[in-house]
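So, chain A:
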Amino acid sequence: KGTVTVGLQLEPPHLDPTSAAAGAIDSVLYSNVFEGLTRFMGDGSVVPGLAKSWDISDDGTEYTFHLQDGVTFHDGTGMDAEDVKFSLDRARAEDSTNAQKALFAGISDVSVVDPMTVKVTLSEPNGSFLFNMAWGDAVIVAPESIGDIKTTPIGTGAFKFSGWVQGDKIELVKNADYWGTPAHLDSATFKFISDPTAAFAAMMAEDIDAFSGYPAPENLPQFDADPRFQVLIGSTEGETILSTNNKQPPFDNVKVRQAVAHAIDRQAIVDGAMFGYGTPIGTHFAPHNPAYVDLTGQSAHDPDMARSLLAEAGFPDGFETTLHLPPPSYARRGGEIIAAQLAEVGIKAEITNVEWAQWLETVFRGKNFGLTIVSHTEPMDIGIYARPEYYFQYDNAAFQQLMTDLNGTTDPAKRTEMLQQAQKIIADDYVNGYLFQLAALGVAKADLQGLWVNAPTQATDLTGVSWAK
Partner candidate 1 sequence: MTLLSVENLSLSIGGLPILRDVSLSIGPGEIVAVTGESGSGKSMTALATMRLLPERSMTNGAIRLGDTSILDQSEAQMCTLRGQSIGMVFQEPMTALNPVKTIGDQVMETILIHKAMTPVKAQEHARDVLTRVGLPADRFPLTRYPHELSGGQRQRVVIAMAIALRPKLLIADEPTTALDVTTQAQILDLLKDLVTEFDMGLLMITHDLAVVADMADRIVVMRHGEVVETGPTRQLLTNMQHPYTRMLFDASRHQVALPPVPPPVPLLDVQHVIRDYRLPRTQLFTGPGHYRAVDEVSFTLNRGERLGLVGESGCGKSTLTRALLGLEDVQGGRILLDGEPVFTGHKPNLAVRRKMQVVFQDPFGSFNPRHRVDRLITEPFHLLNSAPAGSERSDRIAEMLRAVGLEPDDANKYIHQFSGGQRQRIAIARALIIRPELILFDEAVSALDVSVRAQILDLLAELCEAYNLTYLFISHDLSVVRTVTDRVLVMKSGKIVEQGETEAVFTAAQHPYTQSLIAAAPVLPDPETLRRSLDNV
Partner candidate 2 sequence: MSRNLVLGAILSSLVVLAAVLSFVWTPFEHTAMNIPAKLQIPNGTHWFGTDHFGRDIFSMIMVGARTSIAVALVAVGIGMSIGIPLGLTAAARRGSWLDELIMRANDLVFAFPSLVIAILITAVFGAGAINAIIAIGIFNIPVFARITRGAALSLWEREFILAARVAGKGAARISAEHILPNVANLLIVQGTIQFSLGILAEAGLSYVGLGAQPPTPSWGRMLADAQTMVSFAPHLALVPGLAIIVTVLGLNLMGDGLRDWLDPKLRVART
């Protein structure tokens, strides 16, 4: 069998990974169709992509990338340094609509050395530049095909885009002229099934061969018990947190935030909302990262302590607040449980279910909320705590300084130490309620191999996938 049908929960709005935040675009196209200078591997490491190697100047501000030979776009045109320059310049331009424009903010110049060599100059050293270039938003696109990229994506990957039935599926076929190790599969279909029940049914009925980012953890034991299927449990970069509006009273009082943290029973949430899948966290950091420190004990479930903290803060009878819940089930279910747990210590959280668009408007941009639950899926994103205007509005000058210093530091040991310090600061300040690290849940036919287990970025990399036997 040379083909595979993969279920995904969300359908991409369009197919240009460089001009939308939708993870769904990367889920389909990352590494399969589009490639960047560097790329993520399934274990989260960053390896060479279209750049086979690079030289970094001593001051860390000049990156000279040596491109792979013989790379062609799917439309037959060759990929060279001009395309790289075009892609990077386009992303950082004034009128760019790149959703992660910040990734490119440090670039001061991109110049073509020769057709196979590009030099990128940064305004200041950036320890995570190569990491940044592995993002789906930094893939290399060609000027010739940019006009239609939203409907006909032309990349350099091992698969070519072959068709899209909107609302239903996207089809890819093997790229025979691929520069690297060719794909095992001849073709692949991504089917979009947003409804968890439908996902279960489709999987069970074997309408699809695999489901990446399976939305209903409660069904996994059934798949596990069924010899037809295998269940893939890994980690994501998603810290699921009870985001707290640090500027809105009474959450501007650290005691109150601490009370909230102690009111929460993480294990109950992981069990109740995620049916046991997920790793409890005590700070905003991914547990699989070597720099992670386990701080969960600092905010252990202790309702009595929560109540006394509330009393100390001047709320012996608790208070009322709002809890905005976006659509994913971790938020909706987790929210119900948290509301019940908060109610036990006297905090009455009124649940409002919102859609993403509304969440962005009222919570994220309007900052008009008390509490909300959301999973921050960007890798290594502790830096958001250094942005006082960020929606949870945490403003700590010491932390901000720490982050600035971190950016200028390249020594790995130093960096680890600083990162751990950062984790502790935000845990001590109880900025948000830290719940759990989102698990990467996948289901596949038993004889399908080579799928990513972890999800270092949103991607369904099929280049290494094949059928056993």
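The criterion applied here is as follows: a residue touches a chain if its C-beta (ideal position, glycine included) is under 8 Å from a C-beta of that chain, and two chains touch if they have at least 3 such contacts; residues count from 1.
Inclusion criterion for the candidates: all candidates are chains of the complex that A comes from, given by their letters.
Model, not experiment: these values are computed from the prediction.
For chain A, the touching candidate in this complex is 2, chosen from 1 or 2.
Against candidate 2, the residues of chain A that register as touching in their complex are 195-197, 200, 204, 216, 218-219, 221-222, 268, 271-272, 327, 332-333, 335-337, 339-340, 343, 351-355, 358.
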